[in-house]
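Certain chains of the assembly are absent from this excerpt, and the rest are unmoved.
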């Protein structure tokens, strides 16, 4: 039960803090080109493995990224983390590097990675995690390649 | 594997029950005004902490509330809980108190609480939980402040 405030005899303002572990999520988006191919394999192998997704002339997506943090609401602010600040963190860590860019060729932290949604959520996690400071913890990175398919990563310690 | 029905020699109707723990979720919505501020702090502190969210003249949201229960489908009904009844519970517990209202000033169970999404999901949990009866269990309260940001609470026992 939330902590009850005792009857206030004085007229001093007060704030009731609520206890518990809460998860907060912020959504951002970016539009990028990519292709799926393994450069150590033949064109035929890539064609068979990825079909149209290996088009050497690229295709693209409106990616939607949702990042979840875990923590306890600060008794003074009511926040785990200011989501406006989280939005800036996500822009710095991921969006500004990926938006209107080619994920295979132009994003340094993605060099050499096949940019499947599975690999992207892991790579994004490692860009975001160093920017999240206690008491908040990074809990989940979710990436929608399209509204009908997405990947989620809960960190390297999660199995 | 679902329990197989034995070949029916008689023509009596029968029902196959399926075993397992399932999570069901119902979504409701309400439109409210609020502001984020800590009355024990100065106006300048609140301005710096919350920016425009501390506007003393209020702003508002179309909140979307999703509540998840956990249980086993009743072998006779196929339900964990009738979601039409859950909708009524959510209206009684939260929506009727918050819809078209001011969350800071008009909602008794929110008195003295900074109405951040983090605090709201905890407070809502405590309003809803006493109204959920075994064998169903309250599992998660999720609240969207906007389509791009939401909080989730899995109960005071969850860390």
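As written, the chains take the letters A and B, and residue 1 is the first residue of each chain.
Heads up, the rule we're going with is that a contact is a pair of C-beta atoms (placed from the backbone, for glycine too) under 8 Å apart; a residue touches a chain by one contact, two chains touch by 3 or more.
Just so we're clear, the structure is a prediction, and the values are computed from it rather than from any experiment.
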Oligomeric copy total, full assembly; chains in place: 2: 6
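By our rule, only the chains that are shown with their structure count from here on.
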Between chain B and chain A, distance of the C-alpha-averaged centres to the nearest whole Å: 24
Touch list for chain B against partner chain A, complex: 36, 38-41, 49-51, 109, 111-119, 121-123, 125-126, 147-156, 158-159
Chain A residues touching chain B - in the complex, by the definition given at the top: 1-2, 5, 12-16, 18-28, 73, 76-80, 82-84
